[in-house]
Every structure is written in structure tokens, then in C-alpha cells.
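Note that one protein chain of the assembly has been removed; the remaining protein chains are unaltered in position.
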Amino acid sequence: MNATFNNLLSLLDNTESGLYGKDFLLTWEKTHNEIETILAVAEALKNLRDRNISARCFDSGLAISQFRDNSTRTRFSFASAANLLGLAVQDLDEGKSQIAHGETVRETSAMISFLSDVIGIRDDMFLGAGNAYMREVGAALDEACADGVLPQRPGIVNLQCDIDHPTQSMADLLHLKTLFGSLENLKGKKIAMTWAYSPSYGKPLSVPQGIIGLMTRLGMKVDLAYPEGYGLIPEVVELAGIQTKGSGGAFRVVNSMEEAFKDADIVYPKSWAPYHVMQRRTELLRSNDHGGLKDLEKEGLANNAKFKNWECTEEKMKLTKDGKALYMHCLPADISGVSCDEGEVAATVFERYRIPLYKQAGFKPYIIAAMILTNRFENPAKELRNLEHRGKERVI
Amino acid sequence: MNATFNNLLSLLDNTESGLYGKDFLLTWEKTHNEIETILAVAEALKNLRDRNISARCFDSGLAISQFRDNSTRTRFSFASAANLLGLAVQDLDEGKSQIAHGETVRETSAMISFLSDVIGIRDDMFLGAGNAYMREVGAALDEACADGVLPQRPGIVNLQCDIDHPTQSMADLLHLKTLFGSLENLKGKKIAMTWAYSPSYGKPLSVPQGIIGLMTRLGMKVDLAYPEGYGLIPEVVELAGIQTKGSGGAFRVVNSMEEAFKDADIVYPKSWAPYHVMQRRTELLRSNDHGGLKDLEKEGLANNAKFKNWECTEEKMKLTKDGKALYMHCLPADISGVSCDEGEVAATVFERYRIPLYKQAGFKPYIIAAMILTNRFENPAKELRNLEHRGKERVI
Partner (left out) sequence: MNATFNNLLSLLDNTESGLYGKDFLLTWEKTHNEIETILAVAEALKNLRDRNISARCFDSGLAISQFRDNSTRTRFSFASAANLLGLAVQDLDEGKSQIAHGETVRETSAMISFLSDVIGIRDDMFLGAGNAYMREVGAALDEACADGVLPQRPGIVNLQCDIDHPTQSMADLLHLKTLFGSLENLKGKKIAMTWAYSPSYGKPLSVPQGIIGLMTRLGMKVDLAYPEGYGLIPEVVELAGIQTKGSGGAFRVVNSMEEAFKDADIVYPKSWAPYHVMQRRTELLRSNDHGGLKDLEKEGLANNAKFKNWECTEEKMKLTKDGKALYMHCLPADISGVSCDEGEVAATVFERYRIPLYKQAGFKPYIIAAMILTNRFENPAKELRNLEHRGKERVI
């Protein structure tokens, strides 16, 4: 009998999970109950692991990963989550496959899924393409199931697309829930999701979009700040505004880091490329126009350089609530004087928040595991209770 | 008690399996009983999985994969099969190993095998080399076992070589058995294994060779069709003819797709490179003659282009038995207007058979698992019965 575990399970018993058999592609496609369910399952899995109780709910099975962009944190988080539940990771490396051979997404999706339980996909390079690709895979899997080609429909977990980065924003939320005590306590808190200077360009929009798309639902006061011309996908910005209705939250767009930081409880300064630059970049990538990409990079970096003062400094931190706002980042950050000359954040600020930042990252494996578990098991509470009851040691 | 499972096991009880400890390199090295055993074990494993009964017969152990050519289907099938039985896949990536360092096949084979149970190899680029390589590995393993270097002899599964593609042809056969009801029912059925036009060149010969080398043994009437100059390895063609004796089957080579399609119950139109082109290509690859390879490709493509009418069209399908022959392909196919402008098969034909084609591919993981299981367990029926009796859930 573990009080924390039991409390989490009571919470799960009282909610209806509509997550079973559904892909996790965008947080705003999930109900508030479902968001809470993911958090509670993640915490329960962490609780089991901390007590050396095995969370293997699969004796065998495959977790497919497809990374169309580099990844450390998410790759290891996915591998850890799969392993925690008993699944073996098999990477779909398009360079080593026959996909270049004109094979359709519909076909590949079925071919890799005969004995698979989950597919994790990162596809964040092409604006308008990443999330669409995941849905194309999903539709192919639905069809293959309906056709009797697949005995079961593997779930899809969005490991970052052009629109959202739900495993990141959900891990961020669990971090906030842990630090502030409850989701309830987040109501009325101000979070500043702001652009920051970086000596690189072409960073995805999915993190800021994921944050404004999730936090506005929780009654938080969300300020999105960026220099003129660094806008996000308009539909997501619009959605953020709409979501404040009913949640008691607020959302506004400002063009000053200082203004966003003012009285903020939480700041999330992070670089991204302007929406319209990502659109042009997508076209150039598609047409394999290396010259054009180089020119765009030069132009993008020159434009970034105009906004070097968009750095999260000690001075700006003083503007926040009692000068003590929580600093967040999805990592790796561009730390001035550490990983670059001038970057997103001053070294002293980063260092002061390094430990909470790393803890923030540590929630991701459990969030992904919760996304997998709730996709595969209709009654997550029952499954978790079984795991505790079985009481198999992880380290024997 | 599951009737299908019990029927399969009865079948296994009545056959003698000589598969134990023997590599699976060419179907024609196996007896008819052994072919039937693989099919029955594959079906029994699928039956267990469908009933959520774990088929893990290894608590730990490694399945080594070595892909000397790209692969999606076979790579995932091997990974799925290994995982189904409880083995972890470890890839031998020659680029990341010390093999370039002048290490011999004899040595590498022993070095990767100390704790390994099975080695799956794809090596289909070099004519005269792929199957020979597998045998060289096998001989090295035999020697290492006899020398006391290895505590056990890992089995080898041919995941496609220059001569045969047994995991493909056996999955194809299981597909046919499933659709036609039994191997008995295949007797007298006509299958057209025919060349088809593709806008690429250098495709291996192993699929058509695998099909004529297996189906001629089952009393089927096999027509091999190709344009002049697109012959297969002469020894395999000769073997196909010899094998019809006693099986009640028939085999002939024709130079017309139409003639092969006439009254066929099954058609298998698929591109391949002419035998003599593959011979030249092998020499050029060996001597790293990039210019020569480019010239050969140009020549090959130009030659292919003379036979664009070798396409599996709706019109040609009308020539088959009642116009309703089963269309087969190992995938991915060159589909006209879908994955290329002009290819092996008309889009409407492919689409009509897409579902059975995908099901055909779905047998491969179980065929490979059956090859592994029969290699490692002297009495497959006993092992399968144990697995059912244990009744451990796969998804717990």
C-alpha cells in the first residue's frame, strides 16, 4: 500500500479515459480529463519504478521509432518508455529501407506494423508536413486494420511535429504540477513564452506552439512574445486565444521580452524561426535548393542578429514575480558564453535553474510511457493496479 | 483447447523435423515434410499471438542481423520474429565494425556468436557471392563449435541472397495455402512467374528463382516468362524442371507475358535484371568501377525500355483463369502512375489486390520465427505445446 500510488489511482478511477486506441498527436485534441489521465499514469509509473516494481505490461512487442530529425532527449525518452513497459525499440531508418524506392506511406505503415504496438514519429523539418505525415500513417493503419491486414492497430505518439511537441509540453506540465502542487494551483499563474536570440536558425515552432496550446487551457495567463516578424502558425495562435474562454486564463501577444517577463511566475525563453521563413525553408528543402537554403540561412541569421537583446538575462529575470520566476527550456539551450558566444540565456540564469531544468526533462520518459499505456489499455487504473499487485521486482 | 492450434500440432507430431540445427539457406535443400513443418509452426505461432499467448521461448539471447542491402519488410519481419521468441536484435553494421580492417569472415563469424542464437543475413548484390557468404559464415560457425570456441552453433536464416529468397517464397506459399485451403489444393494450379518492366535496373533474381524453385515441388504448373535476354541462373531453372518430376507439376519457360498469364490461377509479375547483366554488374561493383556501372545502368535501362509492354494490365489479367487470377508481388511494386510513370503493374490491378498483397507480406515475420524455432528446438510441437500450456499473456 503506497499512499501516493493509491491517490493517483483514485483520480484515474474517477475519470473516463477516451485515450484507448487513439493517437496522441496534438494536446488540444484531448479533453481536460485525458490530459489529467496522462499526468496521473506518468506519475504512477514513476512511482512503481521508484519502488523497484516492474511496469512491464508487455512480455514481448515492438515500439517503432522514426526520427526524421536529430534527437537525444526524445530518442532516449522513447527508448526508456518502451523498455519500461516491456517493448523492444526498432528504428525505421529510411536511409536503410526501401522507402526511397517509391514505396508509399500507406504501404510502409502496414509493413512495419504486423507485430508492433506503438509507433513514435519525429517529423518537424517541413512546415505543413510533419503532423500531416503522422495522420497519413494513422489513416493507413486504420485502413490496414479495417482490411484485416493488421491484427491490431499500433498507436502513434507524436515525438515532435511542425505544429506541436506534445511529449515536451506534457512533460513541462507535469514539471509545473509537481513544483506548484497541483494543476489547480496553476490557475492565474503567468507564463511568458518568449522568443530568444540564437546564433542558429530554422528551429521548429512546435515548442512555443505546444506551450501556448496547452497552458491556455489550464487557466494560466499566457504571454507570447516575439520580435516583429517572428510569428507562429496563425491557427495555433488563434486557438490559444479561444482556449482561454472557460478556462479562466488569458492570452496575449506582445513584442517585448520585458513586457512578457513582467510579474511572470514562469518564463520560457526559446528561439524559433519565423513562420514565413519556415515556409520558404520548406519549399527550398523540398526542391533540394542548397544555394537557396544557404541564402535563407544567411538572411535568417542576419535577421536574428538584430534581436540579440532578446536574451534571458539576470536583469530581465528581476522583472518577474519577486524576481524569482521559474525558468524553463526544452533543452539544449543556447547558453551565452557556454554553448555559444551570445544566446538565449545568460549562463548564471541557466545555472541557477539547471537542476529543475534537468528534472523537467526527466518527466518525458514517463509521459511517453503513459501515452503508450493509455493507448493500449482501456482501463489504465486496472492495469497499474495489476502491476503493483504482481509486484515483480525490476532489479531482481 | 484451440482446434486450429491442435490440428497444426497433430500435423507436426506426424512429421519428422530435420530442421534442428540446420541453416535455412535454400528451400530446395529442405524436404517436403520440412517445408510443411515451417508452415505449420508459423501458423501455430500466429495462432498463439492472436490469442495473446506469449511465444517467448527465450528468456534472453541475441538475434544478429546483417543487411548488406536495404530492407524494410524483411528487416522488420526479422526484428518481429526475434522479439516474438524473446531474442534481442543486434545489428552487425560493417561500416561501424573492424571488418574493413582485414578481418576474415571466419573470425568475425565467431566473434559475434558467443551468446547468439541466430544470424539473419541479406546479401543479394553480388552474383555468386551472397549464398556463398552465408555458407562461409556457416562453415566458420561449425568450425568454431567443433573447436570449443562457441558453446552452441547459432542458426543462419537466409534473408535474401543471389540465389533464393526463402523467407519470401515461404511467406508466399503460406499465403497461397491460406487462400486455397491447403497445399493439396495447390496441385495442378497454374502460376505465372513473369518478368515485368521497371524503370530501374539491377533488381535481384532471388524472388523469381525462389518462386520457381519452390512452387514446382508442390505440383503446380509453373510458367516462367521473360523477354529474350532476361534469363535466370541456369542451374536454378534446370532444377525447377527436375523438381516437377514426382510432384505432378509442370514447368516451362515462355517469352510472352500473355502466354504465361493464359488460364493462370496466380500471376507474379516482377522485374529483375538479366543474369548476364548481374554478372557484369558484380564484376564492376567488385572493381569499384563507377563509370562502368553508370554505363551498364544506362544500357540496362535502355534495354528494359524495349519491354514496357511487359506490364500487368487489366487487359492481361483478363487472360487468366476466369479473369480472376490472384496477383502476387514481394513488394514494393513499381505501380504505373503511382510510384513511377510506367512500371510493373497497372494501378487498378494493384489496388484490387492490395489487401491480399499486404496479408501476403504479413506472413513473413511468422515464417522467420518458425525458421528460428525449428532451428533451435528439436521437437517444435513439444515447444509450442509448452508455450500454450504456460499460457503467459503477451499483453499482460
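Here the chain labels run A and B in written order, and each chain numbers its own residues starting at 1.
Keep this in mind: contacts are C-beta pairs under 8 Å (C-beta built on N, C-alpha and C of every residue); 3 or more make two chains touch, one makes a residue touch a chain.
Note that the structure is a prediction, hence the values are computed from the model and not measured.
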{"item": "Sole residue of A:Asn83, A:Thr104, A:Ser256 or A:Thr282 that reaches the chain not shown, by the stated touch rule", "value": "A:Asn83"}
{"item": "Among B:Lys30, B:Arg376 or B:Arg394, residue touching the chain not depicted", "value": "B:Arg376"}
{"item": "Of B:Leu115, B:Ala139 or B:Ile242, the residue in touch with the unshown chain", "value": "B:Leu115"}
{"item": "Contact footprint on chain A, counting only the chain that is left out", "value": "49-50, 54-56, 67, 70-73, 75-77, 79-80, 83-84, 86, 88-89, 200, 331-332, 334, 338-340, 355, 358-359, 361-362, 365, 392-396"}
{"item": "Contacts of chain B with the absent chain, listed as residue ranges", "value": "56-62, 64, 86, 88, 90, 92, 96-104, 107-108, 110-112, 114-117, 144, 147-151, 376, 386"}
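The rule is short, and it goes like this: only the chains that are shown with their structure count from here on.
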{"item": "Approximate Å spacing (C-alpha centroids) for the pair chain A, chain B", "value": "41"}
